[in-house]
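Apart from one protein chain that is not included, each protein chain of the complex appears where it belongs.
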Amino acid sequence: MNHGRARFIVGFLFFPVLLYVVYVIWPYLQTIGYSLTDWNGFTPEVPYAGFGNYADLLKDETFLRSLYHNAVILVVYPIVTILLALFFAFMLNVGGRGDKAGVRGVAGSGLYKTIFFFPQLLSIAIVAILWSRIFESSTDTGFLNALLAKVGIVDPQRPLLFLGETNSWLLPGIPFGDTILDAPVVLWCLIAIAVWGGVGFYLVLFSAGMQSIPRDIFEAALLDGSTRGQTFFRITLPLLWEQISVAWVYLGIAALDFFLLAYAIAPPSMQATGASHVMSSWIYHTAFGSSRYDKFGYACAMAVAMAAFTFIFALIQLRITRREKIEF
Amino acid sequence: MTTTTSKHELPTASGPVTTTEKRKPEGRFLTGFSHVFLAVWGLMVGVPLIWATVQSFRSDDEILHQPLSLPTSWHIGAFGRAWTKGHIGEYFFNTIVVMTFSVTLSMLFGAMVAYVLARYRFPGNRAIYYLFFTGLVMPIFLGLIPLYKTVQNLAAMLGLSSVIGLNTYGGLILVYIAYSLPFTVFFLHSFFRTLSTDVAEAGLIDGASHTTLFFRVMLPMAKPGLVSIGLFNIIGQWNQFILPNLLMKPQSGFEEGKFVLTQGLLNLVNNSKYETDWARLFAGMTLAMLPILVTYLVFNRQIQAGLTGSITK
Partner (left out) sequence: MSHTSLNRRTVLRRAAAAGLLATPAAGFLAACASSDSTGDGNGGTAAKTKDNPFGVDAKKNLDAVVFDGGFGQEYAKGYASLYEQKYSGSKVGITWSKEILTDMQPRFTGNTAPDVINNSSPKTLDLATIVDQLTDLTELYDAPSVDDPNVKIRDTLLAGTIESGLFNDKPYTLNAAYTVYGFFHDQTLFDTKGWKVPTTWEEFLALAENAKKEGIAAFTHQGKYPWYMYNVITDWIWKVGGKEAIFAIDNLEPNAWTSDAVKTVIDHIHEMLGKGYVQAGAAALDHTTTQQAVIDRKALFIPCGTWLEGEMAKTLRSDTKLEVSAQWSLTASDKSPYGTVRAAAGEGWIVPKTGKNPAGGLEFLRIMLSKAGARKFAELTKSLPVVKGAADGLTGSSQFVSANKVLAAAGTNVVSVRFDGWYKDLYTALEGAITNLMSGKGGSAEFTTAMQKAADKIAADPNVKKQPKRTA
């Protein structure tokens, strides 16, 4: 039995793990290797450089500014997405009128769920085109500007720049060496796009969780005289804790990455000012567009640092949110 | 105590009437309120997509000058242009070939690994788990250059360049599987942990082998989880463009490219920088979006059901 067990374990793990190690871990290990070199990414020879690249990280103001941007996203993006998704899920499942069948969702909730999920299905190229049109800085052709101009908020001579705006919004900029730790409007726009795309998925996730909460718990609470708001905080939230913590980890990892948005949607002008850079897009820029002769090695060092941040974040999240599962 | 009382009250004739009356104002207000919010968000999500689809039926002149109005006449020519220039048909075929294998095998391998890691204690279990976890947190583009060399050299070493090398279905399939594994394993791991152990034990006592147990008992029980992670993998691999952009390109002028759909779309996007044909771009976009949209609508129910089961049970 024991022999069969060992053979089974090895048999099941061998090929998938091998595949994974060869195609994922091995390239990443090489990345770690390159982070200790002055390689430019092209030449056959790879000069060894020790830990100098890591020391340079602390002097790289744009990297630190990008890190700050990631921190802003890490706070805002998961919270807004989770709150919106929870809110919609609650509306869809408990927001309807109570009748003989008890508490239920609003009419057409199935349709809403389907529509809300749409953005998940779009490739980033499409999302980029859509949103650059929406944010376009013209009251003739820009969706939002045209709308705001009609209402009279925006002067056609001064359309809002949105994806082209470097001014910090909500958070004041903190001068830091030659750069500023800030939360530029363009960054908020990118977060808005991310939220727009993400809410549907988490809505479906939470909604599923809510459906598995027995109806009578809601009924009972309502009959007790609790308002829907109270049932939300006293019942829904605690019982959904597991889904929320999973969502938190996923969204956190996405917030620390954010590459496709910062690379494919932020215009080149914003990438040049650094206003839209997050760690990943700055790494990409450094690897291919910097004048350092050791750019690839240096970019690899940044990426290793970024991966370390993400790893630590995910571990912390998993520890914080781990808690006894509520059985019912 | 109150809980049981009210539960018992519900079926009686007087019970529901009074309670409904009592909560009517709140309920009506909330319903109206939720409809407004839901409708606004629905518009925010739906309108841009409809708008983009409508653009594919318009002329470039209209797209540029009246972007927000409906087309005066409907043109379908852009779809033809997108089909030829974007090679939608051919690339669609390539995408399907790759994904048939890569999604199926991602799920199979992911389930195998997750199951073993979740249900069996053995030395090195945690190490392997964290190995997969690491894959979740590394930025993908950083491993690109080494990955290219790995695919190239490994295939050459094994003498299989035309099977799993660069610009081959096999190569991309293996890479897709490898890059889908971390998330699949992570997701299914927590899932298998919560499955009841009784069935498994009963099966083993009955003399079923571990393998039989997995395929006959555990895998069917894990169906909801498999559905949801399957959806993830389909969406993820369908929209993937960093990996095919690196690996699925002709390596010399004498090879045919086996592009996937996202590359075709990217080509259309890039083309629009040099020769403006917006309608064609939007048409390509619509065509590329359609299959996955249909898949989603058809399987909507299963997906929702799958998600319901996956996390909570």
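Points worth noting:
As written, the chains take the letters A and B, and residue 1 is the first residue of each chain.
The rule is simple: contacts are C-beta pairs under 8 Å (C-beta built on N, C-alpha and C of every residue); 3 or more make two chains touch, one makes a residue touch a chain.
All values reported here derive from a predicted model rather than from experimental measurement.
Counting contacts over the entire complex, the absent chain touches A, B. From the set B:48, B:110 or B:146, the residue in touch with the chain omitted from the display is B:146, counting the whole complex.
From the options A:226, A:245 or A:269, the residue with contact to the chain not on display is A:269.
Mapped onto subunit B, the interface with the missing chain covers residues 60-61, 64-65, 144-146, 148-150, 152-153, 156-157, 161, 245-246, 249-255, 266-267, 270-277.
By the touch criterion stated above, the residues of subunit A touching the omitted chain are 29-30, 32-34, 36-37, 40-46, 48, 50, 56, 132, 135-139, 141-142, 145, 156-159, 161-167, 178, 267-270, 272-274, 285, 288-294, 298.
Convention: only the chains that are shown with their structure count from here on.
Inter-chain spacing, taken between the CA centroids of subunit A and subunit B, is 16 Å. Of all the residues in subunit A, the ones that touch subunit B in their complex are 4-6, 8-9, 11-13, 15-17, 19-28, 30-31, 34, 41, 84, 87-88, 91-92, 95-100, 102, 106, 110, 112-126, 128-131, 133-134, 141, 143, 146, 196, 199-200, 204-205, 207-209, 211-212, 216-217, 219-220, 222-224, 227-228, 242-243, 246, 253, 256-257, 259, 280, 283-284, 287, 296, 299-300, 303, 306-307, 310-311, 314. The part of subunit B that touches subunit A in the complex is made up of residues 2-3, 6-7, 9-10, 16, 19-20, 23, 26-28, 30-31, 33-35, 37-38, 41-42, 44-46, 48-49, 51-52, 64, 67-68, 109-110, 112-113, 115-116, 120, 122, 128, 131-139, 141-147, 150-151, 154, 174-175, 177-179, 181-182, 190, 209-211, 214, 235, 238-239, 241, 262, 265-266, 269, 281-282, 285, 288-289, 292-293, 296-297, 300, 303-304, 307-313.
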